[in-house]
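Of the protein chains in this complex, all but one are displayed in their positions.
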């Protein structure tokens, strides 16, 4: 069934919101400033409830089924986190309350900083970035500020070909030129490739580890040494931290700056694309450059401190996405050391899928993976079935498709990240569906071209959408 | 997609609930008393969340679309009511708390009694019955107790043919013999029919007004007089109160006892079949017979009082479905005198549908209706299309079907109750769908026989289900 | 008002179709002497925000956890409710749906309740369970009426150790029927004394509660044998704390013909006593005399499995006055909550949780005994028990309210013979620390 657009519904004068009683007189307003008010539709409460109930039913979420979207870590978003975020004391708190009236929030932020420092091995932490990409930007700002403080202005940053697109974009936003580094035949960085490019005009390197092929960068220590020797810094993109909690101490292996995506590793809701949170963890040496205000503990009192003269400044109006931080805090307190178990199960699940599916799908790098594995459509291409067809067909089996055509270094990539939340039964069902699709590719390629059959709409014309953009109604 | 039954999922030892920490030693238990524990499946939290999320998606609720189930008053269930019911002070309150720690709940019940008394015109109220049917039972107990107190034991109760099935069942549970009264040619009770049957062995009459044809019982005063003259009482089934708030004072027109269905008239959630609440309102004369404990105001303090020697006793372990009462209270406070507007709109909506559809469907009683209207499949029968087919086809249009084959006095009844929550646009869409189905009955009867096409399952074999009942897995 | 969608224009258009001049005219067919002339005397409508303030304020006067430590059970238990239950129940497809009359678009409710029936059967060791009754009390009344239907006898016996309020409801249901209810005494150990049973004549049913109102675990197995000495008599077991059956032998295993009780403990807030959940199960052979709604499995036209309301011929909308009961709904949402709760607990979890409840209660019992406050009863108990306190404890009890402790339920109003006794309850929500605090206060 269709659901009309909001403005195709309603009737002028209808009410959907309970307006508080008027208890003061109307104040005059200069005509030159007054407008007509926006042309919003007037709906009843039930109109609004039904509209969004129906829209929601066309969406697939983690609660709807397995969502193996590689590099997005679509783990279970615990319901208790929502309960905590809605406690009136937190949900209703003004950010500029005096310290005496915000100790709970400050303590939470202070302790969360400590936990994230412990998990990454990089003890100085800012919670301010509103998302991973803003965390990257903050990291690049720190790179720039660090070199500036040394009296240098370096112009380049090394970025491997397996990086997320945000890495070069974040570097560019910060005025750096992104210099590509090719990964080696095993899908990981070779120290010699880095040594060749690293120079004293290069601010450092951005590495995703495990990388976007789901592989651990074995040469990370050597790479870090090369970069450090030339006075550069090592940025670790923590998007894939879900593979490594309690497994790797990133501070120890030479990473200087690292952001985390709390909506990935720390289970905060994905929300159809946000809000996320992208805390940045750094070495003690880089501590002075973190954004302000900083949350510090002063005796028994928690305080916000602005006085860090080397700080890069502010990236958020207030302190970042507090209620997302709060959810991550709840998650960490709920698991404690079991976070390591989460990483272990995540890796177990990915390897299990890899082993079970490699007879059906081409596995470009056949070696133990971390939390995700990357296949390609090479075998299916012979039957004119592409990654896109496989992805769409999965919808008909009740699964969200994996990430496709990423990383770019692999042609026709199918990037599967199950996360630790999925049980063996669910994995087996997914493996079974993928197996059926592989058979169907042989027997009935057109069935795959015609998929999906069951969702609300079928394949959409994205080209037309971009050619003649219709962005509002 | 299918969702397995709970016990087809899970793995022994998996955990779905957070168990509190053990802080005391294990106490021994006599082997003769100990069992093995139930064979429940062990699931993770995500298993449980996904299971019930998926099941929910196969259900149709008021938030999914118009639910014109006649005689059920499927109005909007306001979300704020759920907020109120979950306030910890109410949700966590033990029923046997001392009065000093339960003033809020008692005040709420006391005031709700007052409001319901005002709305019905019957000022003495018990909130104890857990549903409409238990309200009826309570009413019949009051009939019995009243006559007993007069030294009589009457054996019969008059029940019109338009009554809900619960009426005779409730009377029977109370030891009364149900005596049927035929309604007149206009679909309403004739005083002469009642006069003929009413005698001094008859405890009274149970009348649904407006009746199940959606018609007001015009002769209610005369009927009441006849019953009262013979020493009987008049029971008003308040299931259809949504037509009459602020329109009729039932105390004034001769009703002695009346129950309300709070999940109908007062917007409390229907919950897939309950819990409801069935308060009973009576005349001051019948006040002493109401169940105990009673909530009374004693100066500024609210108290529970047991000392009513003529009381029929208790019908609920505690005070009835308190959190449902609370929702009804919230609703009444939210509307106040606008409850009358709700009734007006409910009647306007039903009459609008009646006028718009009477060219398509046979209307057995063509006169102004109250909150619902009753059609039949007479015209469609000629094309071998029955009420059931029409109902099932409505599902394919995104509507819940009306009540069908009830009331029994009308063959092939289609009983439509839109309620006041539905907007004119939604009514027009419904009317349009019903019109299309009427046309389809002419042009493609088999399309209707094959409906519904779109829900999760198609028509189910109810005969087989009853012949070889499989009631558990 | 935000629930009332019509604008003035809508109303005019619709009135025109209907042929009425104004909204009042819609009611012109009602005889004038039946029309209400005065306005309803109701308060001004509150805004959503005023209502929130008003309700918060009323609720603040209640003595509820976590602010109060309530050592009181007696048929209403404070157990933790997982947040998932709360959030899943708010899915409007569950909570705004009605009775699943149209199975094609009600499979969510239907499969859930089918699962509920199954889990209840497994919990109680019984063959069939209905989709639920109003509460434990009316469930017991209906069970006893059912024994009368099944046996065509006219008398039932109910233990004095059954929840006193349940017994009152039984009385109310039986009062107009002419059938008799006799009371079975309580022995010195706190269990039902069945020694006089054979003197009571032909009984349709005998009802015991286990754990009984005093928290004592009845010896159901032995009781079953004694009761079934008369082969026609039905053995009805009641309960107010279903969690006990995570640990105890099930009613079915002890020979119960009908097992019924209150399911509030399973994920349902106490809410000042309601709504509860009347769990109700029986042996297969009594299925057609059972009250209440039943869900059964079947197939659709394409052979696909589905679920439907079934055996409706027992019910009032078909059989009218010959129905097995007048109940025509169930506690749908509460049964759904209980299903979610049982599914979350699992077999392993219910055993652990059940044990923890008992162990904490045993710890309190032992601690009080050490302080000199012992139980008058010797039978083993589950998560509540009776304790005798010295003169003046009523004042202590009152004083403890100030300290936000509700130290059990005084039994005097219910059992005059136990007027110096209190019924104490401990669940998993009360920690050892809180127990120690109570004991310290009481020992003062």
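For clarity, chains are labelled A, B and C in written order, and residue numbers in each chain start from 1.
In this text, contacts are C-beta pairs under 8 Å (C-beta built on N, C-alpha and C of every residue); 3 or more make two chains touch, one makes a residue touch a chain.
It should be emphasised that the depicted structure is a prediction, and the values quoted were computed from it without experimental measurement.
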Chains in view that touch the one left out, judged over the entire complex: A, B, C
Residue touching the undisplayed chain, where the options are A:174, A:207, A:260 or A:374: A:174
Residue among A:77, A:126, A:240 or A:380 that touches the chain left out of view: A:77
Touch list for chain C against the chain that is not drawn: 48-49, 53, 56, 66, 80, 82-83, 87, 90-91, 429
Residues from chain B at the interface with the omitted partner, ascending: 11-21, 44-47, 49, 53, 79-80, 82-83
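The rule is short, and it goes like this: only the chains that are shown with their structure count from here on.
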Reference chain B; chain at largest CA-centroid distance: A
Centre distance in Å when chain B and chain C are each reduced to the mean of their C-alpha atoms: 20
Residues of chain C whose C-beta touches two or more other chains: 1, 3-6, 10, 48, 82, 84, 86, 92
Touching two or more other chains - residues of chain B: 14, 45, 47, 49, 53, 57, 62-64, 76, 78, 421, 423-424
